[in-house]
Each structure stands twice: as structure tokens, then as C-alpha cells.
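First the structure, then my questions, so here it is.
Of the protein chains in this complex, one is absent; all others appear in place.
Each chain carries a letter (A, B and C) given by its place in the written order, and its residues are counted from 1.
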Amino acid sequence: MPGNQFGQLLSLTSFGESHGEAIGGILEGMPAGISIDLAFIQNELDRRKPGQSAIVSQRKEPDSINILSGIFEGKTTGTPIGFIIANEDQRSKDYSHNEDVFRPSHADYTYQAKYGMRDHRGGGRSSARETAVRVAAGAFAKILLSHYNISIHAWVNSVGAISIEKKHTELDLSQIEKNSVRCADPVIAEKMIAYIDSIRKQGDSVGGTVRCVIKNCPAGLGEPVFDRLHADLGKAMLSINAVKGFEYGSGFAGTLLKGSEHNDAFVNENEKIRTATNFSGGIQGGISNGEEIYFTVAFKPVATIMMEQDTVNASGEPAVIKGKGRHDPCVLPRAVPIVEAMSALVLADHLLRHRSSQI
Amino acid sequence: MPGNQFGQLLSLTSFGESHGEAIGGILEGMPAGISIDLAFIQNELDRRKPGQSAIVSQRKEPDSINILSGIFEGKTTGTPIGFIIANEDQRSKDYSHNEDVFRPSHADYTYQAKYGMRDHRGGGRSSARETAVRVAAGAFAKILLSHYNISIHAWVNSVGAISIEKKHTELDLSQIEKNSVRCADPVIAEKMIAYIDSIRKQGDSVGGTVRCVIKNCPAGLGEPVFDRLHADLGKAMLSINAVKGFEYGSGFAGTLLKGSEHNDAFVNENEKIRTATNFSGGIQGGISNGEEIYFTVAFKPVATIMMEQDTVNASGEPAVIKGKGRHDPCVLPRAVPIVEAMSALVLADHLLRHRSSQI
Amino acid sequence: MPGNQFGQLLSLTSFGESHGEAIGGILEGMPAGISIDLAFIQNELDRRKPGQSAIVSQRKEPDSINILSGIFEGKTTGTPIGFIIANEDQRSKDYSHNEDVFRPSHADYTYQAKYGMRDHRGGGRSSARETAVRVAAGAFAKILLSHYNISIHAWVNSVGAISIEKKHTELDLSQIEKNSVRCADPVIAEKMIAYIDSIRKQGDSVGGTVRCVIKNCPAGLGEPVFDRLHADLGKAMLSINAVKGFEYGSGFAGTLLKGSEHNDAFVNENEKIRTATNFSGGIQGGISNGEEIYFTVAFKPVATIMMEQDTVNASGEPAVIKGKGRHDPCVLPRAVPIVEAMSALVLADHLLRHRSSQI
Partner (left out) sequence: MPGNQFGQLLSLTSFGESHGEAIGGILEGMPAGISIDLAFIQNELDRRKPGQSAIVSQRKEPDSINILSGIFEGKTTGTPIGFIIANEDQRSKDYSHNEDVFRPSHADYTYQAKYGMRDHRGGGRSSARETAVRVAAGAFAKILLSHYNISIHAWVNSVGAISIEKKHTELDLSQIEKNSVRCADPVIAEKMIAYIDSIRKQGDSVGGTVRCVIKNCPAGLGEPVFDRLHADLGKAMLSINAVKGFEYGSGFAGTLLKGSEHNDAFVNENEKIRTATNFSGGIQGGISNGEEIYFTVAFKPVATIMMEQDTVNASGEPAVIKGKGRHDPCVLPRAVPIVEAMSALVLADHLLRHRSSQI
């Protein structure tokens, strides 16, 4: 497959460039008969869209979803859900200065190398605008998961060196949507917002991490060997623009522990087999064990900055480039719904896969 | 697909339990006419097999590969390569004490939850013995890649808190196979070996990291959006037993940098477009840019330890378990060829995918 | 996968119901840099659309394609081509009488059984309207194939008992588009048209066969074992609405021959290895041999007729149904471009697959 499809039984195929007429997708595999709350779908898109606060890109895109099929009288029909999201505020001419120059740490050079040509308007297919399609599809997946009481919660855990210090189990997740940076700790949120604002004024950009928790996932999801639940989650996260790393459960810090410290003892809690600790991150042998699934995703600083940078043009001649247009100084606040959406697609897919294996 | 298959155009399907008659696989998609050096294939397996040094499991498995198809007169025929590796030193009775008890941080409980039953002999399908199949298939992939001069080099970068401090570009990679821990820094290697030995004597286990570099990968490999080269590498790594995290290029540390520090300026070096730095890790927009690809993989401490641990049995009653049998106190030295093999499968698959897209 | 996707490397994902807002698709895998003649794409759709002649449905659908991505400055970019085709002349109320009644030999009952609900407006997803998406995608595939000089020619070979008697090698294929029934023999075409007209006046319907020839296919396309070229062609044809059978080369008639009569002797013709006869239909062992590929597809009579028929409603009570709305008395003339489109998708996919296997 040429790489624009995600999922086996709940499967999203995506299309669209940042500066074409529209982006969109086809979501296959939603079971029939599920009520779809369109306002919820749109709200998820609104959480990702530009212009929602002072610390993100000011591009004006309503990101209104137009669902073309697969819903009849408010319910899924079991047939594919086709949808489009128009590109309205394109301003391609903001990018005319890029036509012949490779932007550092963007995909300009690699697309040129791969395809022998590229749509230079805002990155074309490589633009993060494509993630709106994921958020729309993920919203459907969240609705499916809600039938099983599974919920997904992501938040910004760090921006540069400013990081939440509390364990995720100590956080009040209802705080996340109450601040513009989507940090689960309101005090840290203020620091992050101030820092992003200062970075924006410098014309620079900054990276950070998103943490995600999945609650009420039943034991048994995930496949042995290659399609381990965390491997599919990892691929999902690493497929998001600007992501540089993924860790789940104890993660990289777990490499510093001994087995006697790291193993999660099984205990019987009210006639339910649980683990006393959760270094496993809710997944053992690639299969969910019923505990909370949690993981962290690293995002690099945004490549587009409002400062002069050295580069070359397509002929290899030295050039200087400086960002124009409307860009995010930090992608983290808008990455939160994307992380959730990709998580939802993975979980819902594995839910359907698991069901098919039960005689 | 039920999860035992990896790759699109170069595709490995795997089978086998640790204590069944044999494990094996089918590798589809090797182009026809490639000379296969069987000694090289076997040598790769020997790098992974138990009993190769004092710091790994002493299970005696020759891991001899028996290739059943797809090779004719020393060359690939273009048809699938079926192969098996016998399980010879099984000692299933080492595991009879596990029949009714869930080993902490193993897959016993999750397999039971998923399948309603499990093969309790040494983990069955969840055992890392399965990775021998990956190493065999990866050896074929390495041969294919060698036709394009692409080479893959992994080493143990840290064991617990003992870590190489040098940048990978400063290391002498020819040192890796000269010490039993497969560390690229001989001085650090000695410390790691001594530490693993002390951990082994305690009956405990320890984790660490493997780093991997891919050299001479041409620009253009990787697909847009979901099948980004690093996303497929990440999934490949996260599908290996005991892996908890993956980062490429600047990774998690890159989240602390500003865009102005992190961006890789393009330069013209002897009429070749290159980057002045390589925070991108050789991949931009999910597509290789011709620079070195590098990434790091986190392995947790081995779950089986020779110490008493609290757990429960299948009825939820408290139990105490203590490892028996022959186990690795640290998987890192044997993980090196596995990381290389999975990298080779990803690269070779994307090489074939890229070729199919060129008119 | 949930069944709305076709092809491996050139892959079409389809969505849409007959009476929703639009139908459409995503075509992945078109190599970059191919000039796209939009007038050709639209012309292919015009060959399938209703209302094009007196012998087909009079539904008024312009079937104008709107391409939303994947084309930049007139050329493919290598990224997915998203497109939609609006449903304009829907008249859903023509179907309100069907809401609770199962139309005989339609998919009403089976969709209800599968999904527990259905979109009763004109068949919803089961409507042949969906084939417009295939024709659009097939037009792109034809453009790709034209770069390799491969051409595809289908025609109506029989309508009921009225059949072309000549061998396909004796026909003048330039006649096909010169008559409204798309028969390659103008004399037989007149008889077919008169017969379809009489059937239409009776309120009845009629079946027939389409034959297809693929010229200039190079030797080597097709995969061993399961994905034989003719197996993929057969699946492609059998996936078209109303198709009941597929045969290639000598087909069912070939079962009456002895091996000594049926074998195609190899000959050297101007330094090219060819076959003296072509009972093989251009495919041997599932792989093209360079001769003409030809096959025949059987279409049943249209299920919707303007006559009273016995049936039951969803409660199992007896009911009588009579077709309303605008229907084809014979699908064959409009099936011709669909057969070509699906053939083009199969050939182009196998062309890309073959390319990926050549080191």
C-alpha cells in the first residue's frame, strides 16, 4: 500500500494537500447502527484547528467537516464514511518564495528526491494540515470506543524544559481543556503559555512532549509478535508530523531499573486480577492487561521559524530563507487531539480485531 | 491480519512457540537472482542464539536454519523462502511450575485473557525465541540491501546507568563484535560485562538501550503520512520483546531545543545536497534524506528473575514464583542482531516500495 | 479490510451511496509526474453515465468529477488522488415504496441481514451507481498503462440469445463506440438495440455478456499461486454489480478439448517467442505471456423490472412490488466502460507489483 492508509478493520484512507481544494478521508469498518453526534465530531476538529488561541497559527480555517456517505438517519450504516474538509484560507502566495528553495528540516528536499517534483505550496502533502483528517476519523473511533466505556486523555506534559513533575495518576485531567496549552497542571500551564509567547516573539519555535492515558481498556487487545498494541500505538504516534520519539509504561527510564524493581506483581483486588504497580503501562506481551495504558510522545520544535536560515536551492546554490505566513511557534497544544485521535483509531481497530478472533 | 506478518513487499510471516517442535517463517518478495550466502545467514543466527557467552542464557540451541524453498542453485528464485529452525533443548518441565501461575510482567495473564488458554511452556508464542525467525529473515534482507551498499550497525549503548558518552559518529563500530556485550566502546564494554555478571549473581536482571545506525541509505525511501520510514522503524523496534521506547535523530532530547538550534541547514558538499547537522536523524517528512539514519531503542529489565516474587494463580489466589531454567540477566547483547534484522526488513521493504513508484 | 478497497500498489478506496450527497474515491499509488488529461477522465465517466442513449436509464446525472488532490500543474504528484462525483438527480421518493419491502434479487434483504439496517433509497451502497468511482479510477489507470502502450477494449458480445458469432480477432474494434449498445459487430448491434427496446417496452429486462481484450501487455505480469493475473481479473469482474460468471482464454468451452487440441505450441516469430494459438488467453501459470489477454463476463438480467412481483416485507408478510423510477432494461452498454476500468486497475496494479520485484 502506498502509505496513506491506517488500520486493518477500522481503516482510514486519507488524501489532500495543504493548499489544494480540500482534504478528506474514507473511514471503513465502523459497525452499523451507531448513533453519530456530528457536534462532537466537529468539536474534535475545533480542538485541532488553527486560530483557536493566541499561541497557535492564526490561519483562519473553519475546518468544517462535510460527511458524504455512510450515515443514514443519524446512524452508521456499516458502509464507508467519506468526508471532506475544505481548504479555505490558503494564501498560496505566502509560499511562492519557497518554490525553488529547500526549507531546513522540512520535507521539501525529500519529496523532491522521492517524486522528482513537489507541490511547494505550504508543504503540500507533508503539511500537518493532513492531521485534520485523522482527528475527524478519530472522533468516529472515540464514539465506537465509548460503547465499551474506553476513554482517551492526552495533554501537554512538557514544553522545552518546562515540565509537569507530578505522576499522571495525581493529575486532574478535567483541567486539560481549561487552558490554551492543554496542560493538565494549571500552574505549569501558565508557565508554558508565557514561554511559548516569548518564543513566538523571538520568531523561534519550541518542542515538547504529550502524554496520553487510555482508561478502561479491557484485557486482551493487541496481537502477538508484530502487531503488539504498543507497537501499533508507537507507529501511530511516530506517523504524526514532528514526532521524534515514543515510550510507554516505564519507557526509557525503565532501562535504569532492575527486574526486581520493575516487575509488576499480580494481586487480587476485589476478585479482579490486577497489578500492584504499572511499569508495564497496561500492556504485557503486546496485549492489554486491563490497567491504564499510558505513553509519552516527543515533538521536535517547529521547523518553520521567522528567522533567517542558510539553505540551498534545487540547483544546490546557497540561499537564505526566512519564514513567512502564519505558523505555530509550538505544535503541542494542537497535537493533543491528534494524539488522542490516532490512539482511538488504534484501540478501535484492535477492538474489532479482537472480536473477530472470538469463536 | 492476525499479527504474525511484517512488511508489505518484502513480507515475513512467522510461526512457532518456544517449546513446540520448531519455529519458522516464510519470506516473500525477495527479487529473483540474488546469490545467498548460507554461512552469512547462519552467522546472523549465531549472533542471537543462547549460550554464546557467559552473560547470556545457557539454553543450548544450535539454531540451525533449514531452508525449504525459494533458493535454486544458490540463488533466489523470486518465490517464497520457507525456513524452519528446530527447537532442540526445550526442557518443558522447567516450566511445569508455571502452569497455573501468572509470571509478573510476562504475557501469561494477557494471553490467558485474550485466548482463554495458553501454552505455558516458556511463554509459548510470547517467548523471545520467536525473534530467531526475524534474524533469519533479516539476514536475507541485509543481502538485498548490500546490493545497494546499505549497511546497518547496532550496538549496546547502555546497560542500566552505564552508558557510552561519545557521539555515535565518534565510535569505532568495528569494536562491536569484539566484546561479548556488543558495545561499540571497549572501555564501557568491560564495565557493562562486569555489571551484568554481578546482576546475574544476584538473580536479578537489568535493562538498557541499543543504538542503531544505517549507512548509505539513498534519499527517497519512506512513504508520506502513515508509513513514514521512522514510523515503520519504530513499529519494528516496538514489536521486539521487552522494548519500551524508540526515538530517532534528536529524539526526546530534541524537545528541549529551539527550532533555531534544531534545524539542519542544507549545504552543498561536493555537488551533493547534504545537511550541516543531523538532528533529523536522516529522515525528513518520513522520507530518507541521504544522511545517516540513527535511532535508539529502550529495553526493560528481563522479567524472569531468580528471586521470589508475589503473584496470583489463574483462580486469583496468592502465589509465590521464582524463576527456574536458563535465562538472560540482560537481553541487550542478544538484542543487537534483532534490532539490525528488523531494521533490514523495514529498509528492504521500503526500497522495494520505492522502486514500484518510479515510472 | 472491510471490502471497499481494490488493488495493492495502485489502490482504489471507494465510498458513497446512490442517494447520498456524493460518491467518490481515493486512488493511491499513481507514480509522480504523469500528465493527466481531465477531458479523458470525464469522457470515460460519460461512457458510463445514465441518459446517454434511449436504451439506458434516463436518470439525469452529469457525473462530473471533481478532483481534490494529487494533481499539481496538470501532473500527478505521487500523493493520493481524492475525487468526488455529486449525486444530483436523486429523487429519493421514487424509492419510498421500498422502505419496508425486499426487492427480489436485489441486495435489500442481505444488507438488512448483514447490518441490521439499510439505506433503502435506490439500493444505497449496493447500487451500481458506485461503479462511476471505478470508472474514474480506471481512467487514471488507463493513462498509466498508455505509457507502456497497453490498451484495453471491451464490447457487448451478447444480449440474451443475440450474440456475435465472429472470433474476437476478426472484429473491427473501432466499431464499438459507434453504436449505442457498444457491440463490436454493427449488424448484430442493430439486432441487440431492437431487442433491448422491445424488452424495455415489456417492462422486463435482459442479460448478456461483455468480452474484453487487452493488447500489448508485456510478458511477466501476475504473481504466482494466489494473485494470478486472471484470478485478479476474475475477482475484479465478479465484483461488478450483476456479474454471474467469468472465463478467460478457452474458458468453459476449453473443458471440451483434449490437451493435444488445447495446448498452445511455442513458435519463434521474428525472433520473438510467441504461441501459435491462444487458448491460454495470454496468461500461463497466472502470468502474462505477451499474447492478447481476453476474457468474457456474464451479466444477469437487471433485477428491477416494471412488472408486479411477489415478495415479502421486513416482517415476512407477503407483498407485491413493481419497479418505479428510471432503470436500465439492460446493463450491458453501460457495463463496457466498467469492465475496462476494472481491467485497467488490475493491469496497472500488477505492472507496479512487477516493477517492485525487479532488482
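Simple rule for what comes next: contacts are C-beta pairs under 8 Å (C-beta built on N, C-alpha and C of every residue); 3 or more make two chains touch, one makes a residue touch a chain.
These figures come from a predicted structure and were not determined experimentally.
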Chains on display which the left-out chain touches in the complete complex: A, B, C
Residue of A:174, A:270 or A:356 in touch with the missing chain, whole complex considered: A:356
Which of C:10, C:71, C:199 or C:338 contacts the chain that the document leaves out: C:199
Where the missing chain touches subunit B, by residue: 1-5, 8-9, 11, 13-17, 20-26, 28-29, 32-33, 66, 68-70, 72, 75, 77-82, 84, 114-119, 124-125
For subunit A, residues in touch with the removed chain: 9, 29, 31-34, 78-79, 144, 147, 224, 352-353, 355-359
Missing-partner contacts on subunit C, residue numbers: 1-6, 8, 14, 102, 104-107, 109-111, 113-114, 123, 125-126, 130, 158, 160-161, 199, 204-209, 219-228, 230-232, 234-235, 238-239, 244-252, 254-268, 271, 273, 275-276, 279-281, 283-290, 298-305, 307, 309-312, 316-318, 353-354, 357
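As a convention for this text, only the chains that are shown with their structure count from here on.
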Subunit C against subunit B, contact positions shared by both copies (same if over half, else different): same
Intercentroid distance (Cα basis), subunit B paired with subunit A, Å: 26
Separation of mean Cα positions, subunit C and subunit B [Å, integer]: 46
Contacts with two or more other chains, residues of subunit A listed in rising order: 1-5, 8, 14, 114, 125
